[in-house]
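Taking it in order: structure first as structure tokens, then the write-up.
Removed from the display is one protein chain of the complex; every other protein chain stays in position.
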Amino acid sequence: MLKIAIVGATGIVGQQAIVSLLNHPWFKITKLAASERSAGKSYREALKDSNGSSRWWCTEELPDEIAALPVEDAANFDPTSVDIIFSTIDASAAKVLEPKYALTTPVISTASAFRYESDTPILVGGINMEQAQLLASQQQNRGWKGFIAPKSNCTIAGLVVSLKPILDKFGVKQVVMTSLQAMSGAGRTPGLSAMDMMENVVPYISGEEPKVETEPQKILGTLAGESIQPATFPISATCTRVPVLDGHLVCAFVQTEKPCSPETVKEAMVNFGKDFSALGLPSSPLHLIEVTDDPFRPQPRLDRERGGGMTVTVGRIRKDPIYENGIKYVCLAHNTKLGAAKGALQTAEYLVKYYLKWL
Amino acid sequence: MLKIAIVGATGIVGQQAIVSLLNHPWFKITKLAASERSAGKSYREALKDSNGSSRWWCTEELPDEIAALPVEDAANFDPTSVDIIFSTIDASAAKVLEPKYALTTPVISTASAFRYESDTPILVGGINMEQAQLLASQQQNRGWKGFIAPKSNCTIAGLVVSLKPILDKFGVKQVVMTSLQAMSGAGRTPGLSAMDMMENVVPYISGEEPKVETEPQKILGTLAGESIQPATFPISATCTRVPVLDGHLVCAFVQTEKPCSPETVKEAMVNFGKDFSALGLPSSPLHLIEVTDDPFRPQPRLDRERGGGMTVTVGRIRKDPIYENGIKYVCLAHNTKLGAAKGALQTAEYLVKYYLKWL
Amino acid sequence: MLKIAIVGATGIVGQQAIVSLLNHPWFKITKLAASERSAGKSYREALKDSNGSSRWWCTEELPDEIAALPVEDAANFDPTSVDIIFSTIDASAAKVLEPKYALTTPVISTASAFRYESDTPILVGGINMEQAQLLASQQQNRGWKGFIAPKSNCTIAGLVVSLKPILDKFGVKQVVMTSLQAMSGAGRTPGLSAMDMMENVVPYISGEEPKVETEPQKILGTLAGESIQPATFPISATCTRVPVLDGHLVCAFVQTEKPCSPETVKEAMVNFGKDFSALGLPSSPLHLIEVTDDPFRPQPRLDRERGGGMTVTVGRIRKDPIYENGIKYVCLAHNTKLGAAKGALQTAEYLVKYYLKWL
Partner (left out) sequence: MLKIAIVGATGIVGQQAIVSLLNHPWFKITKLAASERSAGKSYREALKDSNGSSRWWCTEELPDEIAALPVEDAANFDPTSVDIIFSTIDASAAKVLEPKYALTTPVISTASAFRYESDTPILVGGINMEQAQLLASQQQNRGWKGFIAPKSNCTIAGLVVSLKPILDKFGVKQVVMTSLQAMSGAGRTPGLSAMDMMENVVPYISGEEPKVETEPQKILGTLAGESIQPATFPISATCTRVPVLDGHLVCAFVQTEKPCSPETVKEAMVNFGKDFSALGLPSSPLHLIEVTDDPFRPQPRLDRERGGGMTVTVGRIRKDPIYENGIKYVCLAHNTKLGAAKGALQTAEYLVKYYLKWL
């Protein structure tokens, strides 16, 4: 069993990382780290709120052996004490701490701090595994024995998975999209106000659209020597927040290079990702994409848990009336599973087996 | 005071029509009609549910003098007993009954039955008042003393109001839009299930997208003799249902003919509709459009009641990254006020004063 | 494997029964029956809505082998074709059909039709298993080879489980309670309106309070020859509906016969039900009751799935300021699991093993 540390363990993404790793066949959580305020306490103590309740926010129960682990100070954490570091700290802390860890140890990160570095891939399971080779450049450039492998923005997880088979088969000329994003994406400290979200929609998410309009091109780009040649299609996005707990829904309008039809797009999606699924990574779903013919689906509450929260559900594939080669559809991805902790874990599994070759 | 009958009075739109007409300076409800089942009862009795509660769904209190009115059978209703008929029955009943009424009496209708007839305009306050002249052709063609003036689909009300100043100033080449629609649009008999809508989004509304993709072009078209030359820009829409009571939000991506910028679009919107507002119709708002600079607005719960539910709120006007001449924004309209009963009432006010010249 | 038929299979409780029985170690669903309208179709066909969506409402996927089963007509169903019948039809149909089935076959019922018959126990797992003996009188009285064993009202499931250890140890003098009930209790055809339940509470549930005020005394009564001597404490209830999907919360105020304290009540609850859990029935939880010290719990969304939806969570145990021997607490039970299909299944498991002795 490989030893994993969760750094940023008290936050909501850290908690979800813990849940994702329970009973994992390859990895065992041996260390937890967080900010100085929590350091020195047991994990259970560190989660205790001043009003007597617990800030353990997952519905899965916190196992006693994790609860009893001491929380170390992330700033002084010894990365050589574990095999892999799962970093769920925020971007500004990540900028400082992750390079320190990466000197000696592979870092899988949910933060955005290194996503836009030219020697750093944004790996999404089954989409751009060949870009993992860029980590060798990263290691060499920076003199690291470890590396930093960041996950993508959570909103685009479903978009890039659904776009990849379209890109491969038909080419993509442009994408217009509106996201209806779940509240869990805003975190918990303090996260969104109940008074704001009740019976309401908020049509703006700070800083989200610029990420959504640029990350997919990098993820769907091609590895060209020591950097990635981004895909060239433009994206225009409007990102909104809706009163849903988990599951980001994206309404996509895609113009393709070559002619396509709802039938051929469906076929491409249904057949997509079989090679990757066949690797049998512990966190991978049987199907990267499921296509539903029920016109009322996908729905966040009903479809987000498909494939253990790792399958993207696509529905309503239909012709776009504007473009000759246009298609529109709705896709749903679990933002805190595929789009965050569990997606990052799947990347960790891939890298351990096929890049590090430790298994 | 002109005498008005509400036909379809027991339904939710009929109830909203009643509320819109309370204390109206020109119109007085003197008759109510509904299906045979309700005929012969007092309105209060007709609304009584088998379990003892009332099917009066508006938060405004039902006035005693309306509650005491007898409900007549819509099928045998005498249209000459009133000056104007406000028809809120469903499309199939409207197809049969509205022409009977129109033989003698002007009919303002919230149904879609006649929207697509070539001699029938879809009037939206302040947008296409010149199309009211088409009613003369309708009257002549059909030998009616009255007429049928249908309101538009509720989802596009905000879209066409916000598009009109863009069309006038910059021209419109194409529109891509995603709607996040309130639950009241689905009516009440039985309407949406609480189990379906709780903590969820439903990405489909039966029959909605075809209307949304074609009605705006007719509304924004030009009167050419005895018919309307529709605007030629295509629209591609995805219509979704969100857990909101009232207020349809539309995320619009508009490509214009001529160059535009967020500033010039905002200016065009802010200056729009002053002539129409200056008419001082009782149901008209002071501003047809209000533009907000708060990036988190418009929000359905906070902004739907602006201008008595008759003002469209536009926010997040920004450059579209795909097109040279592209703009995107979010707009909100109250679907059961501007988009239904109160919007139809505003049309009635216009027609009474400027087409019929009864005032 | 014992063969089970689900009668009423297309309804929501029938669907939940199917889910409860997936991968069951003792029982295999071999037959499905429903009303005449569904008869003759495959189950998948019978669930198809006119608008193209499926009326399968559970989040668990419908297995293909169940979907392919033909639906038989409940009115003509041959009860000898299975070992056990799981009846989830409504009370009026149950009154007629369940006795026909019971002539030959044991019937586990979620309907209220036979709950109040003097020779019929209302069995709740771990609470009144000794009352199962009353089924022998029922069989003899009515000349049935089978029997009818109805489940309790869903609202009181959590109440009776939490009251039983108090009754045993301290005696109960009276109970005042307010329930905050989930929407799933109202079913799906059509169930509650989204417009009614959004941002709202409905302080009444038709027919609920009389059941809540009388069933617990029968369940917690003592078997006296051929009938049950009900417990004598009175209950006063107010039942309300809150915008929650699953999980009925009860705020209980209990006056006991003998002195009690929060500590002794907690101890009695924590130690309760070990004998029953030790039977290891497939649907039984490890703990019939879990007591939480977090003052903000139990919460429906966070605690309803404890013990696979079969554990009652109790919190906020504290002294009642009115009575010398008074205690108050909050308890939560999953209304569609413990309180319905899965609770009934647990009863079936008990009866098959300890009353019928088939295993």
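Should a chain be cited, it is by its letter among A, B and C, assigned in written order, with residues numbered from 1 in that chain.
As a convention for this text, contacts are C-beta pairs under 8 Å (C-beta built on N, C-alpha and C of every residue); 3 or more make two chains touch, one makes a residue touch a chain.
Just so we're clear, the structure is a prediction, and the values are computed from it rather than from any experiment.
When the omitted chain is restored, the residue from A:194, A:224 or A:278 that touches it is A:194. When the whole complex is considered, the residue among C:235, C:268, C:312 or C:348 that touches the unshown chain is C:235.
In the complete complex, the residue from C:146, C:165 or C:243 that touches the missing chain is C:243.
Listed residues C:310, C:330 or C:348: the one in touch with the omitted chain is C:330. Chain C residues in contact with the hidden partner, per the touch definition given at the top, are 174, 176, 178, 180, 198-204, 206, 213, 234-236, 238, 240, 242-245, 249, 251, 253, 295-302, 315-316, 320-322, 326, 328, 330. Although one chain is not displayed, its contacts with chain A can still be listed: residues 51, 57, 183-184, 188, 190-199, 206, 243, 245. For chain B, the residues touching the absent chain in the complete assembly are 51-54, 59, 198-199, 294-297, 301-302, 305.
Keep this in mind: only the chains that are shown with their structure count from here on.
With chains reduced to the mean position of their C-alpha atoms, the one farthest from chain C is B.
Each chain gets one centre point, the mean of its Cα atoms, and the points for chain A and chain C are 40 Å apart.
Each of the following residues of chain B touches two or more other chains: 198-199, 206, 243, 245.
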